[in-house]
Structure formats: C-alpha cells, structure tokens
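Heads up, one of the protein chains got dropped from this complex, but the rest are sitting where they should.
The first chain written gets the first letter, and so on, giving A, B and C; residue counts start at 1 in each chain.
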Amino acid sequence: MSKLKVGIVGASGYTGEELVRFLVRHPGAALAQVASRTLADVPLAKVFPQYRESISPRLAFSAADAPSLAREAIDVWFLALPHGVAASFARAFVEAGRRVIDLSADFRLSTPELYKEYYDSEHSAPDLLVAAPYVLPELMQDDVWKQAPLIACPGCYPTSIQIPLVPLLRANLIKPTPGSIVINSYSGISGAGKKNETTYLFCEREGSVKAYGIPRHRHLSEIEENLSKAAKTPVIVQFNPHLAPMKRGIATTITVPAPGITTGQVYAIWEKAYEGRRFVGILPPGQHPDTAHVANSNRVDMSASIDPRTENLIVTVAMDNLIKGAGGQAIQIMNLIAGFDEAEGLA
Amino acid sequence: MSKLKVGIVGASGYTGEELVRFLVRHPGAALAQVASRTLADVPLAKVFPQYRESISPRLAFSAADAPSLAREAIDVWFLALPHGVAASFARAFVEAGRRVIDLSADFRLSTPELYKEYYDSEHSAPDLLVAAPYVLPELMQDDVWKQAPLIACPGCYPTSIQIPLVPLLRANLIKPTPGSIVINSYSGISGAGKKNETTYLFCEREGSVKAYGIPRHRHLSEIEENLSKAAKTPVIVQFNPHLAPMKRGIATTITVPAPGITTGQVYAIWEKAYEGRRFVGILPPGQHPDTAHVANSNRVDMSASIDPRTENLIVTVAMDNLIKGAGGQAIQIMNLIAGFDEAEGLA
Amino acid sequence: MSKLKVGIVGASGYTGEELVRFLVRHPGAALAQVASRTLADVPLAKVFPQYRESISPRLAFSAADAPSLAREAIDVWFLALPHGVAASFARAFVEAGRRVIDLSADFRLSTPELYKEYYDSEHSAPDLLVAAPYVLPELMQDDVWKQAPLIACPGCYPTSIQIPLVPLLRANLIKPTPGSIVINSYSGISGAGKKNETTYLFCEREGSVKAYGIPRHRHLSEIEENLSKAAKTPVIVQFNPHLAPMKRGIATTITVPAPGITTGQVYAIWEKAYEGRRFVGILPPGQHPDTAHVANSNRVDMSASIDPRTENLIVTVAMDNLIKGAGGQAIQIMNLIAGFDEAEGLA
Partner (left out) sequence: MSKLKVGIVGASGYTGEELVRFLVRHPGAALAQVASRTLADVPLAKVFPQYRESISPRLAFSAADAPSLAREAIDVWFLALPHGVAASFARAFVEAGRRVIDLSADFRLSTPELYKEYYDSEHSAPDLLVAAPYVLPELMQDDVWKQAPLIACPGCYPTSIQIPLVPLLRANLIKPTPGSIVINSYSGISGAGKKNETTYLFCEREGSVKAYGIPRHRHLSEIEENLSKAAKTPVIVQFNPHLAPMKRGIATTITVPAPGITTGQVYAIWEKAYEGRRFVGILPPGQHPDTAHVANSNRVDMSASIDPRTENLIVTVAMDNLIKGAGGQAIQIMNLIAGFDEAEGLA
C-alpha cells in the first residue's frame, strides 16, 4: 500500500518539531513537504539535529508559498503556524482539494465574533471557521468530522481541561455556577513557542514559577465554548495559567463543587467515556499524575478525589503540551481520518 | 554592646542551612552553638561549604543532648527539627530559662486535639503547645508574644496563604463558605526536607510538576485555624499542594468568591495592613509575583485581580519557602524579640 | 514470523526503564519476562507509568530467581544489574542455552586480574569473563561475536570515548604518550543509577557542576584496555568525569596532541569507519554536539578541530548515556544477533 503523503507548513517551532519527529517514523505516512517562511532550502536534518538519523539528508525546507504548495500532490497538510497566519494556507489547500489539520488557534472557535472578542482582529476566513470541526478525538460523538476538509486541533490547556470535564458535564453529574470551577494550570516553557524574548531565557525561567494571563487568557474562549456545549448550558470558569521551569508538560488541577457526588460516580463516567481509548490514563484516587510520566507521550493522565470536608471534586491532570496538546494529537487525528489505528506511530 | 548568643539544634537540613547563612553574617547575633543528632564534632564549614568563607574553621557541631545544651549560656535557641522531636528540646530549654524559636510543626496549633487529628500521635508537651504563641510577625496585633519563652514559627504554605488572606478576613471583606476558597500552591523540592527517597532524586523531579497530599495536607490544620481566627468564624478551604522542579520557592494562587468587591478595596486593606513592613511586596494588578524574584529573600510578593466575569478575586503570591517560609522568618522573629530592626541581617 | 522472546533481569533502574521503553514498541521482539529482585508481582505499568499506554496491564514483574528464569523459553536475556550481581544470572542462562546481553560492568574487561584491580573483588565467573566479547557494534571487525552466548555491553563514558578515538588509533593517525590524551566528560545524573543518596537529590544537583572520581574512575580500565587494543600499544589517558545538572546525556571533550595532522585526515578516517552506520553523527568542524540533540536517541554526535596554535586535536562528543550508553546499544546488539536491521525499534 502506498503511504499517505503529508506536508507541514511552519515546522521551525516546537510544535512543528514534534510533527517531524512522529512523521519520520510513522509506518503509514511519508513526510513529503516541509515548508517554512524563514528556512527555505535549509536541510531538515540541520534544523532538527535530534532526529538526524531518521531524516533523509536530501529533505530540505521549501518556501511557504501557498499557491505553489497547493499544487503539490500532498494528501494531508499540517499547519503549525501562529494564529492569524494559518487562514491563507488553509484556503489555498482546501480549494485545491487537500485535507488540512490546523494546529493554530485560527479555526477552533465556532464564530468570527468570538474569535474577534479574544484575538482582537477580524477573522480572515469566517466561512472556513464556521465549517471546520473542532476535533478532540476522544470526545467526538460521531464520525462525520472525518470527512471534513479542514480540521481544527485543540489547544494544549483546553485539551487538559476537556478530557476530564466534558464527560462529567455531558452526564450532567456536575452543574457549575459561574466561576465555581477553578482551574489552575502549570505549563512548561515550550507552551509559549520559540520566542526570542527575555522572559523565555534560561536565566529568567530557571527556578521560576509564576502566574500570567489572569483573569482572561485567550484559551478561555475555547475552553468555555466546549464545556458549554457539553453541559448544554453556558459554563464560565476561573482559569489561572502559570509557567513552570521545565521544557514540556502541563499539570492542571481543577476544583469543582460536587455536593452529593461520589468518587465512584466520577470514575464510572470516565471509564465508560474512555473505554478502549489508549491515550487516556485513569489513575486511582490519591495517585496523582506527573508531567514527567507523560513527557514525550500522547497520553493524558488524570485522577479524581472528593474532599468530604468541602464537597468539592478535585481533578488532577498531566499531559505533554507539545504532544497530546499539539503535535501528537494532530497525528492522532491524521491516523483517524486515514483509517489507521489511532495510536499508529504514537505509542 | 555584646552580641546575642544563639544556638541551633538540627542544622543539617535545608532550613538549618538558611539559619546558619543568616546568623554567620548577622551584625547583632553570634552563632555560638550548633547541635546535631548525627553530626557531632564535624566542623560546620564542612557541612556548609557554601558559607565556608564566613564560618570560623573552629566551629563544630555539638551533640544534640538537651540537658547539657540547656546548661549553655545561649540567649535564643532555634529548633530546626522534624515534628515530634522538637518538644523535648523545647522543654529543657524553656525550663532552663532560655528563649526558644521552634521551626517545626510541633507548637503551631492551639490544641493537642487538633495536633493529634492531623499528626496521628499524642502531643508530648500539651502545656507548652497551649502556651506558645504562633508568630507570623506581620500579622501580630500586639507585642505580648515578644515575651514568650517558646514561639512557634509558621509553616511555609501557611505563610504564603495568611499574608494575603488574613487582612481581608479581619476586615470582613471576604466571607467564604466552606470550600469556596481554592488554594493551589507549587513548592520547590526543598519543602520536603533533605530526604533520601527516590521521589526526591534529581532524575525523578527534573521536568516534573505533580500534585500530592490532596485533599488533606497536614498544613491545612494550621491554615484553617488561623484563617478562622482572622474571620472570627470557621473557615474551610480547598488546598491543593504540588511539587515544582526547582530547589526553592512557593507560588500560591488563591481564588475567592468576591461578589461586589473591587480590586481597590483589596489593595487598600493590604496597604494599610502592611504599611512600613519591608517584607511584604504588594504588586499592582496584572503584575504577577515570580518565585525567582523572591529567591534568597525574606520577602513575600503578592498581587490581586477581580475577574468581572466570575466575580472572583484571584490572588497570586510568591515566596522563598526556606526563607520567609522558614529560616528567614525565624530570624525576623529573633530580631523582634531582641529589639533589633526586623530586617537586621535579612536585607 | 514469530517474535523474538526477550526478558530483562533488573528492570527497576534507569537503564532497565530504557530497555522496557524500546522493547514494548519493538516490531520484532516481545517482552515476555521482566524479573526484579525487589518488585516481584508488581505490575510493570505501575513502575513505568511513562509507558503505560504501551504495556499490557497483565504484565507483572517476576521474581529474580536465576534457576527458574533459566527454564523459561526466552531467546535473549538482558541483565541490567549492578556489577557483581550479573554473573550468577549469566551463568544460569548460558548453561540453559539462552543468549545473554549484559549491561553491567561484569564482563567488559578481558581478564579477572584487571577486574580485581578496578573493582576490588575477585571475579566470580572468570571463564565467562574471558569468553564474553565486548561489543561496541560500530567498532566490531568481524561477525564472530554474533554467535557468542554472553555479550558484554560497553559502559557509557567508554562508548563516548571509543567511537571517536578507536578509528584514529587503528589508523595509527594519533600516537599518544602516557597522559597526553586528556578526556573531560560531563554526565547527566542518571549515570549514577537510581540511588537514594543525598548527593543525587534534586536540591543538591540543581545548579551544580562538579568533578568526581579523579584521577582513577573505574571506567578507566575499560577505556584504556580498548584504546590499547586499537593502538596495538598501551594507551594511558587522563580521564576527568563530572556531574552536570540534567537527567540524561554525556558530553565528552577530548584533547590529543596531533602534530602535523589535519582536520581532513580525521574526518576521512571517521567517514570511512562509520560509512552507512546510522548511529554515528559526524558534524562539521566548528559545529559542536549538544546533549539535548541526542537525548532519547541512540546516536553519538561528534566533531573535530585542530588548533593550529597548539597542534592539538580537539574532539567534542555528545550522547545519551542511558541509550547509546546503555539500553539503546543493548537493543542494537540484540538487533544484530537476531538478524534485524541494527536500527529496528530504535530510530
């Protein structure tokens, strides 16, 4: 069987790096094009020394010219671009009949109005935005999305939050009031991307844990829209993001008022929702997830406890922000639309 | 003027190390005795290579024998011992008329019953427990405590929580219901002490953020007892502690329902409560504290925001767990009882 | 085709962890037995949470009883045990007709006398020691070793040193006098194993680079024996090992007097020696290897410069101590003796 031909636009960042890592080893896919706005003609092996033994020395970056890339015989394109940049490539590729998996924030929301509210600019492709399904694979309720030309990949924080909460909201087990769900997330520095700013220097981040983006981080739009859909009622949460001194990983801890709810109920819903899903690790109460245990893996680990003193549910989650929160999840989506096992090349 | 003669029992851990660091440089105090249960006769300069240029090569550890230490002409003893061990030394020293500042958890609670509930054993000196004032210097409302023979030093997490919350509770600005105050704290690894356990190895903690001790960490007893005193009504909180991959530092983020409250009200109360207090840094809304900015300092930095969408108050705090959360705060207490400026030798 | 059945004795350390990681994903091998002296009956997925999605929940540790393990139908055993412990397992397995790849230091040297000199005890299986080939795959000069029942896997430091130097010594390009080759190596903390000692705690190693084991580290025996074989004359080197604050990785920098030698000569010899070998990365002069670029890879990267001022050759090397320096190299050996591609499951 011939391999799926895949391409990446924007591979020079940390997310693009993960895509390359998985694709050069994927048994069913061939990395045929890697385009970059800044690295045209540079050999891939030079930019990704860590995968040097797996990358053909002849593979080089091509220029990120949407029209000419759209003419290439690529089955699936991954867009690993900053928000605001992905739309023009998505347009060209979709019109040329290619499949597109977008890892930016450009197509995650359901309306251009919400996009403008959180991203401070008009959406440049509102028709594509409205049409693109938002795909967190373990939470999809039918298979229609697998035919979509353009798919939006969830953000890192939102993935770590939806995996535990969506099944509980769908089951109507938890019924939050505005601001009563309190979410604290601690992200590795790669979450900010490869930005040459003082704040991301080694000397600034070593030994540093700090909050940022409180009270209104952009990911809130994506988090609340999807929790609300699951709850079938508006959900407004408190989201406190932080930076932690490590390259990769997100640890999320969620507190939810849960009067009358038992730990057993939570686990029963989770186990039913994630039966047979390899990338959700459900740990017993009291055994907390650890970012070091999911580093370099596409797995989300999670655990739940009910505090009898407060009648709160506390959920702890760990995930690799660059993998299940970005590149790994995108490959998982590709596997599903191409008919591979969802774990192909990922486990 | 002759210097204050001070001694330490249990100086081989990370907290003891900080005490030594400050005392060898303190202009008004002389470190006259350092006792250890395991290091008798070992030169201090060998155990504390980082302060080698400031420690007399003749100063060696003495044996941790309470009766004979009690006979030494020491003005103030610091106890940097595990909980359950401090009481016998405290007894001997107090009976010999010495002042004692205890850094363990042994004398922080107000009743032996509460101690037993959280520490799973009978308190061995309930009379001392009841008598010992719990001293977080910036929060004391009179000077009576300065005469107490035995003083209990607050724990690290509790300090980072009380500094922002106690003034707000005293002012009756916030009126929490059980479990509605949600506290997430991220501690450097030194918070666990110098324990030779796999979980504290470099290779286990690098790249790791993880929750632990949920839902009932021992510090809850101390936190809730003191918040309740401030509120003059029982306060029950949700406390989620975590480990972060750094040696020192605590970042605490607190969410409190605050309907109708403004950021200005919070800052006004804080500024009044901490006027002239050098070790409380009040940052403007949106500028979040950073553990790297308080490392090696006795300062607590904090900031507040109100989220208009949820009507929650979010407080972010950073502190060095080994200094303001332990050794530095103990020196600050010593400064106050000895009549020095509270910042002497600390800033 | 049925898969190769493999087993591991001593999988609870960092090296065993890497073996498990590669074997659960290896297309040609099945991990059938994992024995441990301390973890009998514990499920593997509990001890290796990081590979949870790839490990059958039914796979548990068996007891490390050599005679009963020898009766199991295992094709290849890996021994990931401390030195001094491997010999009894090796004896039982070899006598039962199994193949054994030993990752300890027990069978690396060629004589029991040299072993005693460096390891301070009599070798317990001198006949096996003498018979076991020492296999650094890229440096083997024939295929006879592939039939050996017991194979010794090289140490981490020695691998990083032999890969660059052995071809140059075999070609007689460099002709060292005693002590004129100066080797400085910086190892991640995992090189010390999973030892619960104060010196390996996170709080002791963060921010710490320090030398140790100077001037006579045990690996010297293995380094010098093999360099001498390559040079066909005794080679005595200066070896300065250090610890660096990271989990994994070795950076080795070697200075060799090289009067009259050109960089081109060095590269010509390297390129010939490693033609077609996927796991040796030869970088151009001036582009230095980086431990972060070989982390989680079985590759050794290296580069060479001649300093015209001193007529010294300086070689810089980077490698993952747990992979090419231990578990990955062992899998590579298994691949070769089983007739797989040497990179199977590794790239």
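The criterion applied here is as follows: contacts are C-beta pairs under 8 Å (C-beta built on N, C-alpha and C of every residue); 3 or more make two chains touch, one makes a residue touch a chain.
Bear in mind the structure is a predicted one, so any value in this text is a computation, not a measurement.
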From C:A35, C:A192 or C:A251, residue that would touch the chain that is not displayed: C:A251
Per the touch definition above, residue among C:A30, C:A63, C:A131 or C:I214 touching the missing chain: C:I214
Positions on chain B contacted by the hidden chain, ascending: 25, 49-54, 278-279, 281, 290, 292-299, 301, 343, 347
Missing-partner contacts on chain A, residue numbers: 14, 188-190, 194-198, 200-207, 245-247
Interface residues of chain C (partner: the chain not displayed): 178-179, 182, 184, 186, 188, 204-212, 214-216, 236-238, 240, 242, 244-249, 251, 253, 255, 257, 288-292, 295, 305-307, 309-312, 314, 316, 318
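What we mean here is this: only the chains that are shown with their structure count from here on.
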For chain A, residues contacting two or more additional chains: 290, 292, 295
